[in-house]
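The structure follows.
The complex is shown incomplete by one protein chain, all other protein chains being positioned as in the whole.
Up next, chain A:
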C-alpha cells in the first residue's frame, strides 16, 4: 500500500526549489509506477523513472488522480505512451520544452534535467544512461549520513470511493455483411464526386414543394438516398413526386425510359442483332466465307433447301461431330452443302441470297443504285418509275448490309428518283436526280428528311428528267492541282451540266447535245428536204460515262440512238459519233480494264460493244426481245458484264461465248428487272426490279479472270474488227 508517501525509495535529487507536497506526490506516483516494474535493468529503470517522472509531472500537474481498487492496489492508469528507452534522448528534449510551462513546480526540476540534457544531447544514448546511473548511485551512497537528505513522512488525502451507476440507451448492434467487389470500390470512389450535386438538386426540389404530404416527402428522401442508380433517377423521381400515387410515378418513369436516347440506341442494336441471326448464312455467303463440306450430306442443287436439310441432319449428328463444330467459326449447321466430284464441272449460276425490301418500298420501281464510296456495305437505292404515266412520289433509301429489312435512311422526294450517286470527296453527300429535272443533295449522316441543297430555285435547272448523274473526279490542268470533284448530270433536255455546290445549287452547261442527222439513204424519188421541222434542236441525253483513265473524255448516249464522244474542253463539237443503235441508248459503260472499249445498251433489244476508234459496232449481243435497261461491267474481269432485260438478268462472259449469256436468271412473271450493280468487294450482283425489290445474287462458278486480259479481249474482237 502506497498510501502515505513513499518510504521505499528516496526521492531523487532536486536542486533548487520544489514544493514538498507536489514533490511527494510525484514521488508516490513515481514509486508506485516503479514498484510495478521489474527492476531488471537499473539503467533502464533510471531512465524510465526519469521518463515516468516527467510523465508523472505532467500527470500530476494536470490531473492529480490516483485510483485504487478494492484491495488497495494502486491501479492508477499509466500513460499509454511509453517511448522506447532508446529514443528517449530526442523526445525528452521536446517534451521538456513543451512541458516547461506546466507549473512552476516542475520548472526547477525540469531545468535540472535540461541541464543534463544539453550536456548529453550530443552524447550517445548509452553514455547518457550510464551517466545518469552513476549519478544515482552516487546519490544513494551519499544519502544515509548526509545532511541534505531528510526523511519525512506525509499523509495524503484519500478521497472516499463512491459507486455511481449510470444508465444509457441500449446500443443496438447489427451485423452487416457485404460482398465487396473491385467495381464497387471503383464506383464508390467515383460516385462520391457526383453524389453531392445530385443530392443537392434532389433536396432542393423537395424543399421547394413543402406543401406535400408527409408520406410522399419521406418517400422522396428515402428514394433519393437509396438511389445508387445515378443522378437522373433521383431527379426524375423527385420531379414526379407531385403526384402522390406510386402508380403514376412509375408511369412517368417508364415514359422517360422509353423515350431516352439509350433506349433508342439499344433498340437499334437489337434490331441489327436480330437481323444477323436471321440472315447469318446469307451474309456469310456474301462475305465469301469458305463453306465447310459435310461429308454426310449428299449434294443438292437448290441451295436453300439443302441448307435446311443439312441443318436438320446435322442437328442429329451434332453430338457425334462435336470436334468439327468447334473449329468452324460459322455454325456449320447453317451452311449450304455441295458435294462435288472432281470430274463434274458445276455450271455458273446465280444464287439468290436475300433482297432489300420493305413495306415502304413496295410498289416503287427501282431506278438506280449506287454504292457508298467509303463504306462498301452501304447502298443507296433510288425508287422511281421510268414511264411518264406511272409517276408517283419518289423515294431514295440508304440500305445497310446489317439490316436488310429496313433502310437506314429514308428520303422522301416529291418526284420520282431517276438517278443517284454518292460523292467521293465528301462521302456523306448523296446527289439525287429526279424526274422533274431537279437535283437535290442529301446529307446521309443526319436522319433529317430534308435535302441539304435543292436545285428547284436555280434558273438554269433542267427541264427534263435527270437520267443520270455522277460525281466525277477530274484533274484540273495547271490552274489548280489535285483532283476536284464535280457533279455532272445529263438530262432529257439535251444538256450535260456541271453543278456547282455553293450556297445554292447552280449549274453550268458542259455540252448541249445537238440533234445529229442520222444517215438516211435517200430514196430515189423523194424530194430533198432541207431540214426537218424539229421541236427542239437538242436531243435528249440518256446516259453518260467518263473515261476511267482520262477524265476529259466522256461518252453520252442519246435518245436518238447515237453515242457521242465528247471532251470537257470543247463545248461545241462532238469528237466522234457512234451510230448503231436504233433506239434510245439507256446506258454506256467503258470497260474498266481495256479502256478503249465500251459497251452500250438500248431499247432496241441489243447490247453493243464498241471500240473507240471505230465508228461501227464491234460486237452485238441480243438475246431477248425486250429492251435492255441496264448494263455494267464486272469490276473483277474484263470479259464479264451483266445486263438487265425486262424479264431476266444475264451475265455475259466474253471469254466463254459471245453469242449467249453465261448465266441467265429469270424473274417472276409480273416483275421486270430494271437495274444491275456489281458489288466491289465480293462476287455478288444486285438487281433491282419494278416491284421495289433489290435482290442480292451470289455469282457462283464463274471463270476466274486470267492475267493478260486486255490482250485476250483484243484477240476475241480481232476477227470482228478485221471484218
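Simple rule for what comes next: contacts are C-beta pairs under 8 Å (C-beta built on N, C-alpha and C of every residue); 3 or more make two chains touch, one makes a residue touch a chain; residues count from 1.
The working rule: contacts and distances are computed from a predicted model.
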Considering the UniProt annotation of the chain absent from this complex, which name among "60S ribosomal protein L7", "V-type proton ATPase subunit a", "Phosphatidylinositol glycan anchor biosynthesis, class U" or "DLRB2 protein" applies?
"DLRB2 protein"
Considering the complete complex, identify which of A:130, A:143, A:253 or A:636 is in touch with the unshown chain.
A:253
From the listed residues A:182, A:502, A:569 or A:625, report the one that touches the chain absent from this view.
A:182
Kindly state which of the options A:140, A:267, A:374 or A:450 is in contact with the chain not pictured.
A:267
Please identify, in ascending order, the residues of chain A that touch the omitted chain?
181-183, 185-187, 229-230, 232-233, 250, 253-254, 256-260, 262-264, 266-271, 273-275, 277-278, 280, 308, 311, 333-334, 405-406
